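Here it is, the structure in full.
One protein chain is absent from this view; the other protein chains keep their places.
Chains here go by letter, A, B, C, D, E, F and G, matching the order in which they are written, and residues are numbered from 1 within each.
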Amino acid sequence: MAKERKVPALIDNPMSFCAGCGHGIVIRLVAECIEELNQQDNIIFPIGVGCSSLLGGGMVADRLHCPHGRAASVATGMKRVTPDTTIITYQGDGDAYNIGISESLNAAYRNENITVITINNTNFGMTGGQMSWTSLPDQKTTTSPKGRDSGATGLPFRFPEMVAGQFDVAYAARGTVTSPKNVNKLKKYIKNGLEAQINGEGYSIIEVLSPCPTNWGLNPVKAMEQIEEQLIPYYPLGVFKNRKEKQDA
Amino acid sequence: MAKERKVPALIDNPMSFCAGCGHGIVIRLVAECIEELNQQDNIIFPIGVGCSSLLGGGMVADRLHCPHGRAASVATGMKRVTPDTTIITYQGDGDAYNIGISESLNAAYRNENITVITINNTNFGMTGGQMSWTSLPDQKTTTSPKGRDSGATGLPFRFPEMVAGQFDVAYAARGTVTSPKNVNKLKKYIKNGLEAQINGEGYSIIEVLSPCPTNWGLNPVKAMEQIEEQLIPYYPLGVFKNRKEKQDA
Amino acid sequence: MADMIKGNVAIAEAAVRAGVQFYAGYPITPSTEIMEYLSGRLPELGRSFVQAESEVSGINMVMGAAACGFRALTASSGPGISLKQEGISCISDEELACVVINVVRYGNGLGTLYSSQCDYFRETRGGGNGDYRCIVLTPESIQEAVDLMAPAFELAEKYRIVTVFMTEGALGQMMEPCVLPDFIEPERHSWALNGKYTYKKIGIFDRNSMTEAVALNEKHALIKENEQRWESGHVEDADYVFVAYGLPGRSVKGAVKELRKEGHKVGFIRPITTWPFPENGFKEVNQNVKGFITVEASATGQLVDDVALTAKRVFRERNVPAWSLCCVYGVPSLKFTKDGFARIMNNELKEAY
Amino acid sequence: MADMIKGNVAIAEAAVRAGVQFYAGYPITPSTEIMEYLSGRLPELGRSFVQAESEVSGINMVMGAAACGFRALTASSGPGISLKQEGISCISDEELACVVINVVRYGNGLGTLYSSQCDYFRETRGGGNGDYRCIVLTPESIQEAVDLMAPAFELAEKYRIVTVFMTEGALGQMMEPCVLPDFIEPERHSWALNGKYTYKKIGIFDRNSMTEAVALNEKHALIKENEQRWESGHVEDADYVFVAYGLPGRSVKGAVKELRKEGHKVGFIRPITTWPFPENGFKEVNQNVKGFITVEASATGQLVDDVALTAKRVFRERNVPAWSLCCVYGVPSLKFTKDGFARIMNNELKEAY
Amino acid sequence: MREILYAGFGGQGVLTSGLVMSQVAVFKGQKATWMPSYGSAMRGGTANCTVKYGNDTIYNPGQEEPDLLLAMNGPSYQAFAGMVKLGGIIVINSDIISGELDVREDITLHRVACSTLANEIDQPRGANIIMAAAVIKLLNDFSLEDGIHGMNDMFEKKGKQKFEAGNTKSFECGYNAV
Amino acid sequence: MREILYAGFGGQGVLTSGLVMSQVAVFKGQKATWMPSYGSAMRGGTANCTVKYGNDTIYNPGQEEPDLLLAMNGPSYQAFAGMVKLGGIIVINSDIISGELDVREDITLHRVACSTLANEIDQPRGANIIMAAAVIKLLNDFSLEDGIHGMNDMFEKKGKQKFEAGNTKSFECGYNAV
Amino acid sequence: MESINLKSERCKQCELCFAHCPSDAISFSNELNKAGFNFACVDEEKCIRCGICYTMCPDGVYAIAINPQAKGEQ
Partner (left out) sequence: MESINLKSERCKQCELCFAHCPSDAISFSNELNKAGFNFACVDEEKCIRCGICYTMCPDGVYAIAINPQAKGEQ
């Protein structure tokens, strides 16, 4: 019997991302997982500032646009008063890892029972492509016009690895949207993250390597190739902290 | 020939720490190292908020009392404009690892050429002994009156290990002041940290396990024993990132 | 018989009784006892307490809990409140309700531990970006503080606004007897996020700023019309009216009593809401009043601006001068106020406006 | 012949020419081009640029560089400036000199990208804790902006105070020709930390707050006496005087020109410093002036408070009313001002004070 | 004083069209301002800018009542046509805005198929220069030569002199298209 | 209305001495306030508090002009003796404040060797209660019984009733010491 | 029910569907949609109903009834 694949009602609206932006794919996957886990009527999105905030314009669900970088703290407040509601932050790398690193890190540190989705496109997309802590060495951005000098500004920042290695979190993974295979794998990560939260296992983070054709100056297909060729060597895909039950199984 | 041991002129003033507080020992060691490295006239202390700020009242050197948690950022501004001046932040665990975690972490991330001294006494001393991220599991504090619940608030936070493991820093170590032997070892750590800075090797951090007799409710000698028995199992002493030349040697 | 109780503890227990479901904050003197008390008390009642890693994180946790429709609280002092300005502006913008306690300590920057009122401008005009305002409550005693805690939340919820509960270090640290209010069990706001999208809130890019600006002004006008609170005395025949809030306001009442005994026709207005400023209290003042005198625990004189503006608005036909007596920090003694009054009578002190 | 240049770029280059040695900041529209420009330009000249991980970190880096006696700069907008309030208050308290550029965007909370003046209260009264003030410069054009950049630092250093360079999103984003100022090479302040403890700065626990409060008031009085800047026109015989700063101030000059042609006796005062507020400009106004009218890009009207207070102080013998025309955001058209004036003449708009 | 509103999608180059206009005016010794108006988000929205120029002080650089509207797409036409001054001019990109338009009687409407023209002259990215030139021609304040000099001076200062020949070709094309 | 200033090192228990006073007054139906004044840092500094009580409204709970100063150490005596009301009382801890003192003629000075007394009655931590009782006696507003009841009521409500016997002993000692 | 349902007005012509379609079933119209893009079209004959276009589309253009046998590149 034919199974219909269609965009979940939760996000079945046009969204104003640039052509070929990966956000749209991730948002659809999140919505699919929510539907499959039957959480459509039990979900709140604390949303970051940046391109991620465009999510707020397209979804049919509770959402709150959080101050820049603070989504994990806002999520904490939400989760503590409504522990049975599924709380998903949706943020970009600039939001979650630069200005919001304290809030992001501390939610993981407390093993707060929330799910964090971070779209890593190696720059501040919304404001026109400034350097972020995930920018690659020598990457040219509007604030690293001669290419990122990693000696003075730091090496690509690997948050899922950091929290998986340092703290007692429930689940940490990194996926990407470069191919149907990777998209499907990413969906499994997202679903695991949400299941971890629903089961009360604690903090889950899924980082997504996502293309920014506009600021990378590449067409969408080339931007996907850029991820495969340039980003993945710095940002390995996979699960860095697996759910306990999964490890046991 | 007899060698005189006396308090360096840099800090030869009464300081208003509680009886048996470890700050006084650490400050003297820092001053000794500064003298031995001939930096007395080339030193600025960005000082944290908390008991560490009492340093500011007793020293004879340039110092700036920084906003709570921000010493590493203030130090960055200082170092970038006066790269030949030795910049030492002096902070407590509440300052450096709680409210200041973003600034502390990012200075290490950039491998900023400064030296960070953090006094870890497992609580907010100045304000009367609230829980800090370095408080031990089940430690009773004024904000964890039934003992710290690590499941909800996190496990003891190990900053030197974190930055040594995640970032390309020059030097990271943890010492303590519980015995003459440990004090002397700590001094070597501090000296290494300062030498790393003077040689332009990058970021160095020395964390010190230090007693807080007042808020721990112990007499000074018992407080030292508490470090040996209770703290060191969570906070191992030693060097987590050694200087490159030292490793080569 | 009521017992001696510390201001911060009484305020914290009053918040518990007002139905606070969530507290997040960071320790800073002289507000810390509030969070210390709640760290034990809230979990005891099955409610939530989070020691946040920072002031910024604390106010954002409050934002999250408030968005879900529960009574949420934070408290801080000095630079701690400065760090919360972004969050307070955002909570205001989202029209969420919460209470922020500022136990004011004296000083710029790191500040001191002295009791003070030096944050008046910031709290009454908003230190974050934009045009938002917070309702500001300023109790004079521990009893008034505990009695204002439930109203603080009720006002916040009625107008979907932030209430700043502005007290002073001295009130937080002092003790006096008080009768604590009864427990109430507030309902979750109807406009809360509940996971079901029953309260339709759109994204930040789909809003009409011009429409919202009109609505904001209407809301402010409504609050100004309905929510002014003050205490006054002897204003009908007063030549001079003192204006002071909080502990200085309480102290000034004593000074007025003594000055009256000494034959001076003086009165007082003690704002209980400093925003909305109690303009209606000024309308009751003797039409021939010769001047207003603020007594403030700040270095530069801040309250005097609102007094001058209000005098200008209420006394349209003439220019009634306003003086400011600043004790910088602490609680001004009765003598301070009386001496200041004498200086004004002797033309030794120039009016501020 | 000068070429078209973007406001933010011109401001950034003017800062370079004023001798800025250090910039730290975080990207936020509509100020971002300032840091983008400096990210390339400062290293090119062997000076320092740091992209800070946050707004909070950025202002604290500036504090460090300023403490060492170098010209240090940061820029931001909206909530970014809110986050800097703690740092600005601390820099003020330490009496360090630096310049903070606020390219004002409209809105509470996250705000919008519209150009605005809605941060007026915060910048002129300080959004951090305490009694500090910042000198606030408010240019009307790119030319005036670049000409004010060196003075911004000079004032900051002369008085050991923070200068807030408050411009508007529209000025940052627009282009027009300007002549850039010459390069200067400022000296390192004598009161800088240099590692040798030549400038004796004691700890925070050894200060005398009362003495410092007196000194603070004296400093403020001196600044008010010496540093008021404004442009005015047609005030000597004006029945009504418009008061507006920044781009609205520029626009109002055009409206006044047209209204004069139409026979209305109107004048204008355009504050260039909004703190200190140009009280001296009001002293030149027709003693029989019938009212002041602010034109502001805010929702609630903020400038009007200072205008009312200043009118109260300058016109002691009577109560001169003050109106506020708020365009909420953007640059008010000449028509907006003229229509507002007509409404005031027709008694359709109540005075604010 | 002249006021021109340039409006279109992000990416159509309307901001540059306006900048060319303003720079030509400045090149000829006039005063000029250029003020952009972004949508609320930087990405994915519409872009427009207002250019004013003339010999007198420009008090308000913001949009008031355009003498001329350049509408590069339908939504821009819909949004802004009503604001044009009585008796003003509207230039539309007829490659995108097709079909019948509801045009005010006082307005002079010009249709320029700028993308088609750009392709015809083998300057596929020259549509916005073509439009800039068309606007300059219609306002009749600057000659073809002034326009080309002003434009080329601007691009040269931006280090883009390598496009000079192409830009000149596009400009001429646009100038002659209306 | 009475005003008493309790001053000493942190750790000497002066804040509790004052609290006992205020609670006794409240216990007897009077109004009372207790206001501490810390040094600028919480640790390592001096501590003092002002207690006011009486039947009338207490307008200013802060320090004005104490009727009585309890000085538990030398620096406190130095700092505050001059502020005492004309004809007022000063009680000093004569275990620490020894030697000749410069005393105003209008002042009645009482020396209480509170630590010595505390050791004598085998209540080594009772020095501050001894002093609290001495102050209550000297002010002569409350009886010994009122004082003990008020104090014990306070400690009982704090869950510290196990110290009741010792506290009572200390209180009696102090009451009888002046 | 049609097995392929396109919301062409959402297409931004990013060509990710086109690039990943295993059966070359996708092309772009000569017309522009309202947003100004040459929107994607599917050749129903060539389409094997694998759903990869749906999977890769960031803009929710596609709704498609999957043929479980046609796994495509997945």
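The rule is simple: contacts are C-beta pairs under 8 Å (C-beta built on N, C-alpha and C of every residue); 3 or more make two chains touch, one makes a residue touch a chain.
This one's a predicted model, so the numbers in the text were calculated from it and none came from an experiment.
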Write down which of B:Ala61, B:Ile99 or B:Met224 is the residue touching the left-out chain. B:Met224
Given that one chain is not shown, which residue among F:Gln30, F:Asn73, F:Asn152 or F:Thr168 touches it? F:Asn73
Absent-chain interface as seen on chain B, which is shown: 1-7, 11-15, 17-25, 28, 177, 179-181, 183-184, 213, 219-221, 224
If the hidden chain were put back, which residues of chain F would touch it? 9, 73-74, 96
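Everything that follows uses one rule, which is that only the chains that are shown with their structure count from here on.
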Touch-network distance, chain C to chain G, counted in steps: 2
Counting C-beta pairs in contact, which chain pair has more, A-D or E-G? A-D
Taking each chain's centre as the mean of its CA atoms, how far is chain D from chain E in angstrom? 34
Which whole number of Å gives the spacing of the CA centres of chain C and chain E? 54
Of all residues in chain D, which are in touch with two or more distinct other chains? 29, 53-54, 56, 79, 86, 90, 94, 109-110, 112, 204-205
Out of chain G, which residues touch more than one other chain, so two or more? none
